[in-house]
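Shown next, in structure tokens, is the structure this report addresses.
As you look at this complex, bear in mind that one protein chain is not there, while each of the others sits in place.
Chains here go by letter, A, B and C, matching the order in which they are written, and residues are numbered from 1 within each.
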Amino acid sequence: MLDQSRRGPTNEGGYVVQLNREALIQAWRVMTTIRRFEERVQDEFSKGHIPGFVHLYAGQEASAVGVCTELGPHDYIASTHRGHGHSIAKGCDVTGMMAELFGKQDGLCAGKGGSMHIADLDRGMLGANGIVGGGPPLVVGAALTAKTLGTGTVAVSFTGDGGSNQGTTFEAMNLAVVLQLPAIFIFENNGYGEYTGASYAVGSRDIAGRAAGFGLPAVKVSGDDFFAVHEAAREAVERARAGGGPSVIEVDTCRFYGHHSGDAQLYRGKDEVKGLREDRDCLKHFRRRVTEAGLLDHAELDAVEAEVAGLIERAVAMAQAADIPAPEALLTDVYVSY
Amino acid sequence: MLDQSRRGPTNEGGYVVQLNREALIQAWRVMTTIRRFEERVQDEFSKGHIPGFVHLYAGQEASAVGVCTELGPHDYIASTHRGHGHSIAKGCDVTGMMAELFGKQDGLCAGKGGSMHIADLDRGMLGANGIVGGGPPLVVGAALTAKTLGTGTVAVSFTGDGGSNQGTTFEAMNLAVVLQLPAIFIFENNGYGEYTGASYAVGSRDIAGRAAGFGLPAVKVSGDDFFAVHEAAREAVERARAGGGPSVIEVDTCRFYGHHSGDAQLYRGKDEVKGLREDRDCLKHFRRRVTEAGLLDHAELDAVEAEVAGLIERAVAMAQAADIPAPEALLTDVYVSY
Amino acid sequence: MTVKTIRQALHEALEQEMRRDPRVVVIGEDVSGGAGTGGGRDAAGGVLGVTKGLIKEFGEARVIDTPITESAIMGAAAGAAVTGLRPVAELMFSDFLGVCFDQIFNQAAKFRYMFGGKARTPLVIRTMIGAGRSAAAQHSQSPYHIFTSVPGLKVVVPSNAYDAKGLLIQAIRDDDPVVFCEHKLMYDLKTEVPDEAYVIPFGEANVVRDGDDVTVVALARMVHYAAEAAETLAAEGIECEIIDPRTTSPLDEDTILESVERTGRLVVVDEATPRCGMATDIAALVADRAFQFLKAPVRRVTAPHTPVPFAPSLEKLYIPDPERIAAAVRAVYGYGR
Partner (left out) sequence: MTVKTIRQALHEALEQEMRRDPRVVVIGEDVSGGAGTGGGRDAAGGVLGVTKGLIKEFGEARVIDTPITESAIMGAAAGAAVTGLRPVAELMFSDFLGVCFDQIFNQAAKFRYMFGGKARTPLVIRTMIGAGRSAAAQHSQSPYHIFTSVPGLKVVVPSNAYDAKGLLIQAIRDDDPVVFCEHKLMYDLKTEVPDEAYVIPFGEANVVRDGDDVTVVALARMVHYAAEAAETLAAEGIECEIIDPRTTSPLDEDTILESVERTGRLVVVDEATPRCGMATDIAALVADRAFQFLKAPVRRVTAPHTPVPFAPSLEKLYIPDPERIAAAVRAVYGYGR
């Protein structure tokens, strides 16, 4: 459940201050943590310290944090292959995440899952997913649990523009509508599915419009603006908790790195990323908004950044120092009992 | 290609006479053939002469015929488990179909497919389908062939209200839009998917509205009215042939029998079928329209019915007389070469 | 103790477990039926009536009718299972696995391992298998070999009502995802079934008939055909030991191996297709671990490498029958004598 004390006095009006100071600082801390985490992962990956594939979330922070700010520990989310940001926003331990990426025993999944399968059910994180469109049906299930057991919780799926074209995603939306479940489908439209433009792969004008046809409220917001995402999420979550059924939010966002670390990004326009980092950085945008509105000052924000830098530093150190899984681990955890 | 000579003089205006006498008589012949075929299949099935499951199309004739009247031999259709009507409308041999249902060697599929897999590629009939939602992706493929080879043909999928909720169907619509293919998706909404109401299973207000969100023209027409279906099909087919891309038509129709022969139909309202047969019989409706408009007279229509009765009679006789498949047939036709 | 059909046994298992545990829900297409119709709910109770009546006692919150949307059904069941429910999801025909397999084999089956042992996925997927109803190529398959090959899944293939009830209750109480295969021709098959709830542990084969000449491992409906063949063969002086594994994953390897150690001869009977199937799985097991006891080639009696034909005359040839089983046993029995 959302801790109401985190709400600012409503009479102040305007959505910017729907969140009080503590909540704003927390949002900044989480967004910054994601950004630094991803920058460091990129760095460690290029040094060859991280095996496999990593898909970085940098640039999309306002989406994960804007939404998860409205979620409590017992609410669920399901993520994608690009899951680091969602995991951090949902409260997964950053050190355990880093250790997981390094394939270590102390990893959140004991080193067995890696970047594409990071999960922490105790934190309501149902898992990153290697299958595009794998998450939405799972979220329908988490929402079904909430409705059946009357827990009052909600379930949120994060899906990309590419994943919005997958049959499983469409089915999940329809089933959530039919059963009127507390499910929320977030579509993070970062303009690309791998190396293909969303404008090509999404046949309809946009994702929200197509979703609206399924019979659920669907809005489109700018992912550059934490507050716009948060406000849309707040409405959707309230509706879901109140038994008002599922919603869709399309978040117009952008990714600062390639599809995966190492992607040559031939599909990008000239200086595209440079431009995005200048004009569409949701962290810069957040800093400007809260400082101009006099809600927080630069010193406070900088202090948080410093804190976070230390946290990431320690996480990497611990991940590097951690042991690799014991050989026996290969054969365990396939079944509860067999 | 559509034989233009079948068109009525355009200056007569009004869609009723978009078809000339010959075309109208042919439409009547085909609709009547489907009705009599299904009535007889029901009869033979209850006598235990037909093995397996049969799903009857009676009541929905105007949909198959209204659409297929616009198609030529080289256009393709894909059907469902309820495929007899579509097959007859697309020109499949009724005797071969009956023999197939009886599991005989002379059957359209040599007795290997049965009711749920009736197909005749030479007639552009890509097959009934035992998998709900199996057809739409196949139609995208047939439309892709048409576009790639520039054949000028179109491909049409017939799907039910239940099948409209299947992920494969949604994916097919999006891909057809993305590739701008000459594909037409017909949704025959007969109110039920098996024993569940479409009003429950289709989360959105209607199927056409949901489809429109995918970015293609979608209309809803009454399946009681052959002319309404035909007119919508004419527009969609012309658009597709002209390179205008895919369309959707939702046909509001009804089935006179159960989901399958032998269905107790506990889900039906009291006297529901009786009412449907009285008020929503597309054959009665057609007869009234063409006679009142003075386009055809009762005698002509009766004569066709008599003809058709004889045709069905002969089909059953031949099916009964036909040989069962030779034992060797069990192992043939798995591969072209192996 | 009363005589019940497999249908009744399955219904009873569901009913008793739903009473016992409020987290158990049934979800699928027409599991009640009649939603949004003039006729009202419970119009179906599953296409073969197994879940009929459950909605009256447990309501729509726990007997959940869905659209035709298998990926969402299986995904919802998997997602519900890891978040606190114990769903019994129905995949009407196992042939439909193709439209929802990802949620079964990449999601539900792998959660526990991928998440480092943190997940529990108490999910049961009830699904229909089997040829013999002239249901043709897409409604007659028995793809339990596909499920069996997936690490993380358990697979049940009951052959009688007693086993069906005990195995389904075990499946529901089990903390791992279980695919429960019901043969469409066996729902009316009767045996004595206790009225109270009981479980049959997975991985424990049932020795249906004792014999010292030839070991016959048979699955699901084939158990009955093997028994018929055994009768004929007994008259000829050939004693078959018939083993019904009951679950293919886990598989009771010991019971099979011990039997072959005695008989030295093995025939595996499987209604499914021959390549990479349960028959090859069991034959390979024995060719490795009981080789020194083998006195004859390991014969497999299976369907041919073809889709299931529609025509009853062909379908009859497709399905292994007592005659073919007996012939295989005779060949194996006579080998080297």
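Convention: a residue touches a chain if its C-beta (ideal position, glycine included) is under 8 Å from a C-beta of that chain, and two chains touch if they have at least 3 such contacts.
These figures come from a predicted structure and were not determined experimentally.
Asks: I'd like the shown chains that the missing chain touches, ordered by label.
Replies: A, B, C
Asks: Can you tell me which of B:Gly127, B:Gly163 or B:Gly223 touches the chain that was removed from the display?
Replies: B:Gly127
Asks: Against the chain that's been left off, what residues of chain B make contact? List them.
Replies: 76, 78, 107-113, 117, 119-122, 126-127, 129-131, 134, 136-142, 144-149, 151, 155, 167-168, 171-172, 174-175, 178-179, 332-338
Asks: Suppose we count only contacts with the excluded chain; which residues of chain A make the list?
Replies: Interface with the chain not displayed, on the chain A side: 51-53, 100, 103-104, 107, 109, 111-114, 116-117, 129-133, 162-163, 165-168, 192-203, 265-270, 272, 324-325, 327, 329-331, 334.
Asks: Extract the touching residues of chain C with respect to the undisplayed chain.
Replies: 71, 95-106, 109-110, 113-114, 136-138, 145-146, 148-152, 249, 273, 275-281, 283-289, 291-292, 294, 296-300, 304-307, 309-310
One rule holds for everything that comes next: only the chains that are shown with their structure count from here on.
Asks: Based on mean C-alpha positions, which chain is nearest the centroid of every protein C-alpha shown?
Replies: C
Asks: Compare the CA centroid of chain B with every other chain's and tell me the farthest one.
Replies: The most remote chain is A.
Asks: Indicate the residues of chain A shared as contacts by at least two other chains.
Replies: 167-168, 171, 174-175, 178
Asks: Which positions in chain C touch two or more other chains at once?
Replies: Those would be 66-67, 69, 71-72.
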